[in-house]
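Every protein chain except one is present and positioned as in the full complex.
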Amino acid sequence: MTAPSAVKAALTTQSIETPSWAYGNSGTRFKVFAQQGVPRSPQEKLDDAAQVHRHTGVAPVVALHIPWDRVDDYAALADYAKERGLRLGAINSNVFQDDDYKLGSVCSPDPAVRRKALGHLLECVDIMDATGSRDLKLWFADGTNYPGQDDIRSRQDRLAEALTAVYERLGEDQRMLLEYKFFEPAFYTTDVPDWGTAYAHCLKLGPKAQVVVDTGHHAPGTNIEFIVALLLREGKLGGFDFNSRFYADDDLMVGAADPFQLFRIMYEVVRGEGLSSEVAFMLDQCHNIEPKIPAIIRSVMNVQEATAKALLVDRDALAAAQAACDVLGANAVLMDAFNTDVRPLLADVREEAGLDPDPIAAYHRSGWAQRIIDDRKGGQQAGWGA
Amino acid sequence: MTAPSAVKAALTTQSIETPSWAYGNSGTRFKVFAQQGVPRSPQEKLDDAAQVHRHTGVAPVVALHIPWDRVDDYAALADYAKERGLRLGAINSNVFQDDDYKLGSVCSPDPAVRRKALGHLLECVDIMDATGSRDLKLWFADGTNYPGQDDIRSRQDRLAEALTAVYERLGEDQRMLLEYKFFEPAFYTTDVPDWGTAYAHCLKLGPKAQVVVDTGHHAPGTNIEFIVALLLREGKLGGFDFNSRFYADDDLMVGAADPFQLFRIMYEVVRGEGLSSEVAFMLDQCHNIEPKIPAIIRSVMNVQEATAKALLVDRDALAAAQAACDVLGANAVLMDAFNTDVRPLLADVREEAGLDPDPIAAYHRSGWAQRIIDDRKGGQQAGWGA
Amino acid sequence: MTAPSAVKAALTTQSIETPSWAYGNSGTRFKVFAQQGVPRSPQEKLDDAAQVHRHTGVAPVVALHIPWDRVDDYAALADYAKERGLRLGAINSNVFQDDDYKLGSVCSPDPAVRRKALGHLLECVDIMDATGSRDLKLWFADGTNYPGQDDIRSRQDRLAEALTAVYERLGEDQRMLLEYKFFEPAFYTTDVPDWGTAYAHCLKLGPKAQVVVDTGHHAPGTNIEFIVALLLREGKLGGFDFNSRFYADDDLMVGAADPFQLFRIMYEVVRGEGLSSEVAFMLDQCHNIEPKIPAIIRSVMNVQEATAKALLVDRDALAAAQAACDVLGANAVLMDAFNTDVRPLLADVREEAGLDPDPIAAYHRSGWAQRIIDDRKGGQQAGWGA
Partner (left out) sequence: MTAPSAVKAALTTQSIETPSWAYGNSGTRFKVFAQQGVPRSPQEKLDDAAQVHRHTGVAPVVALHIPWDRVDDYAALADYAKERGLRLGAINSNVFQDDDYKLGSVCSPDPAVRRKALGHLLECVDIMDATGSRDLKLWFADGTNYPGQDDIRSRQDRLAEALTAVYERLGEDQRMLLEYKFFEPAFYTTDVPDWGTAYAHCLKLGPKAQVVVDTGHHAPGTNIEFIVALLLREGKLGGFDFNSRFYADDDLMVGAADPFQLFRIMYEVVRGEGLSSEVAFMLDQCHNIEPKIPAIIRSVMNVQEATAKALLVDRDALAAAQAACDVLGANAVLMDAFNTDVRPLLADVREEAGLDPDPIAAYHRSGWAQRIIDDRKGGQQAGWGA
């Protein structure tokens, strides 16, 4: 296997972006269960994110969601982050929570709705200018519920038109990350349902348009690492929205449902030289029933562990077995890395970085959980605002 | 094919139960889009249900959901229904929308929560006594999101204990309908995930415990009509929650996604002699983006059309082809009924019953849609209350 | 709805291509059940195909599969077809049934195997020259069964190399149709698993490379008509391999499992102006348990019926309802066409063309079924040759 020192060196370069909204309340269509100590402002979300970074050392970036994180002064918010050792990451647009968007946003049959949605997307680029964010993340809830409800092809035309307008507004170092999703909240068609659709649009737009892979947004059985390998081969992988699922877009902690799949994904990232700043490693999860901060710490650790295992793969031995048509041998090389317990190695990495080797225990000892319960009384807890 | 007169006679005996909550607002976890004219009380829901029955003639029963339809005087509510030509149907319990139910209700690891949940279920039987309802419909959102979160088997023990307590409380002519669901809102285990689990519990409880089939609650590819045939063979089919889906529990209008499947289901109902009062034909849908009353009328009509086609199947010819091992011939007999346009036949049935042959058009002409928009101002629109 | 005369006119232009191999024996991995009267040569397959065309009038083209249909003189075979009112259609390559292809063909890690596979593909273009076929259909069984078995990205490089070599060999009026498939016979990765992969390759290759949609080759829940709409919008839909499925690649008669889906697909074809010679309407089915010729006649009729319904859609009314954001109204326009019984209209079309209005009955009366049972004794029945 790869030398531990090389693995450790690579691990220290990894940066994982946590989503501001994961610190707030979330739920299913049946119920949002409120938790104690949940942030009431973007600033409090950053305070919590700082705890995640403090104990893991690899989560210095925080993604925002507009309008959930709307503030008067984004530059001040960026400063607030900086003071806590953080920086602001992707700006996530939201064109799905206004009554106008009942039949879609940029794909709506109503031109006034499309204009409004486009206006919001352009506002998000303005915010990027203020926060210094590189990435605009676009997820569209657009779609239809019933056959015939709208014209599939016309909706693609409208989508292309809006994306082009946004693309043209991007600054030189800014990117547009287009997310696809198999279904939900639309139940018959979704306007960007798969990587192929996102890829086709991004290809036409140009190099600043990249595809983002949300690991929960696929049909049952889809081989996600294959998509990752393809997008890296095409130079079109902009980043990940990590989470995990057993059924649909369950938004569970990444690595919780299928740690072997996460490892295979990270292996393709390593193999495709995606362990770089070109690929954004973002979390996008809903901690509906578990405490949010330790759940995010656990998620960050899960990504780290999968990355460590991926880095441990003996690629020379693997290539040799593959070339020799040795099916069992090649599989065994991969499994050898997966079966390795990398927790001691990661404990070393943390200690070498001056961190506690056990981030979860350190967080629990820190008293932060109790402090926010005590402090954050009154006000409106952050949530999805649905 | 079967003689139209016999088909018509059978169709007039069918009674479809509409759910009070489908008249209120609903949505996905991302957004509930409010609609104009939505009811603000159980009484207003009954007013709307009366419109559905007025135009279709086959929807005289309305299911309630507790606590969404909680009133001080249930007998008075039953009278209110009766005055409008309706009667109250199944009482649907709700043990998923209280903060206490975050980790489950009757299966929760917390005994206090289990007691509270059981108390609610027993209260629902009290309400049945007052409304004269025959059926208690039990759907449990119980389950877990993460492996290890709770003990699968202990949760079954707790479930069995609660079901037994409720069963013993049932009156002589009352039934308990146990619903199963593949997933959502729990994302790792669901405590009643499939018909087998519901069947196993109902079998032990006794004849008053029956399984209810929600057509949206299955794994991808599941052959629902097979389950219907089996449950009828076992005498354990209590009823349906009709809706349709392309992906998960999409709760679209029944027959909208796969009318052929609905036909096959209704054929097994007819073949298994389930077109009787022993099987409750209930709708359970979410009209998130379409107007609710016409959507329910359409759904009722879709069930009628599928039933008409199922009744049209030439069962003698089918049996003969099956016995002769004539694969194509037997399939053709079934398809012949499905391919028949039964809308003229249903128009006849309606006219013979003194109804407009086109219920949707009649509803639109009635002015009700505008009237409720004008009248129902102020107050709190009914919704899921999540 | 659209005027019947216009519908009839459009229907007479449709041409459906039947596959030579569907006239031979097929089965599952568990058993191939032999049927009486099955062809023993490519010529006998053409004889059967001529029966399908004789009774339906819309199936004049027959696809070949090499090496299953290997003959010494392809021009003579084309003449044989011509004499029976047929012409030879797509040439289907087979790079999956030689022991050398155990780990893949053009994507194999073994360069000798890749050369052999490419040689076969180029031979198929030679055959096209001889038969006058326009289309080369490429389906690759290539993939891996185990993680690590081979390198995903390297296999894409090898695939691209082979496709480029074949593309360059194509004549001026020849096309390459690239088929994708979700899984089977490979069970971990498939080298062309989805439309996105096929599209990305075809886009780089050029205008003669087109994507073919096999309706059974998708993940559960995939919206196939959406893909059809997208590919038509991109000018990249080369054709269909029609069949139907409930679970995986079941290869049942098209329209047998979900006639509403087939209608929606054909509606997108009509809407996207794909009802032209640019799109090849091919069948690809396995009649494992039912007699082959009548099953193919039924399949041709199912495509016709779905096409007729698609043509009947009142597109002006549909567009108006869509523009008015009338969800239920737009859906109703589509459903109105689907619910129409088009069998009388198709009977008229046939009679106007001098055919029997009931092709199945006419076939049964023709005596062909008994004649081939009597005549085709001895010899080797055609099959997949696995």
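Labels A, B and C are assigned to the chains in the order they are written; within every chain, residues are numbered from 1.
Here is the rule we go by: a residue touches a chain if its C-beta (ideal position, glycine included) is under 8 Å from a C-beta of that chain, and two chains touch if they have at least 3 such contacts.
The model shown is predicted, which means the values in this text are computed figures rather than measured ones.
Contact with the undisplayed chain is limited, among A:4, A:67 or A:259, to A:259. The residue touching the chain not shown here, chosen from C:58, C:91, C:106 or C:141, is C:141.
Checked against the full complex, the candidates B:147, B:171 or B:206 give a single residue touching the omitted chain, namely B:147.
Touching the chain that is not shown, out of B:92, B:189 or B:243: B:189 (per the contact rule at the top). Checked against the hidden chain, the listed residues B:234, B:316 or B:351 yield one contact partner: B:234. By the touch rule set out above, chain A reaches the unshown chain at residues 220-221, 223, 246-247, 256, 258-261, 289-291, 294-295, 298, 305, 327-328, 331-332, 338-341, 343, 360. On the side of chain C, touch with the chain left out of the figure occurs at residues 26-34, 96-97, 99, 101-103, 141, 145-147, 182-185, 187-188, 220, 245-248, 250, 252-253, 256-257, 288-290, 384, 386. Summarising the interface, chain B meets the missing chain with residues 103, 109-110, 145-153, 156, 182-183, 188-190, 193-197, 199-200, 203, 218-223, 225-226, 229-230, 232-234, 260, 264, 268, 271-272, 318-319, 321-323, 325, 327-328, 330-335.
Note that only the chains that are shown with their structure count from here on.
The highest number of C-beta contact pairs joins the chains A-C. One finds 39 Å separating the Cα centroids of chain A and chain C.
In this assembly, the C-alpha centroid of chain A lies 38 Å from the C-alpha centroid of chain B. Counting partner chains per residue, chain A shows two or more touched chains at residues 103, 145-147, 182-183, 188, 220.
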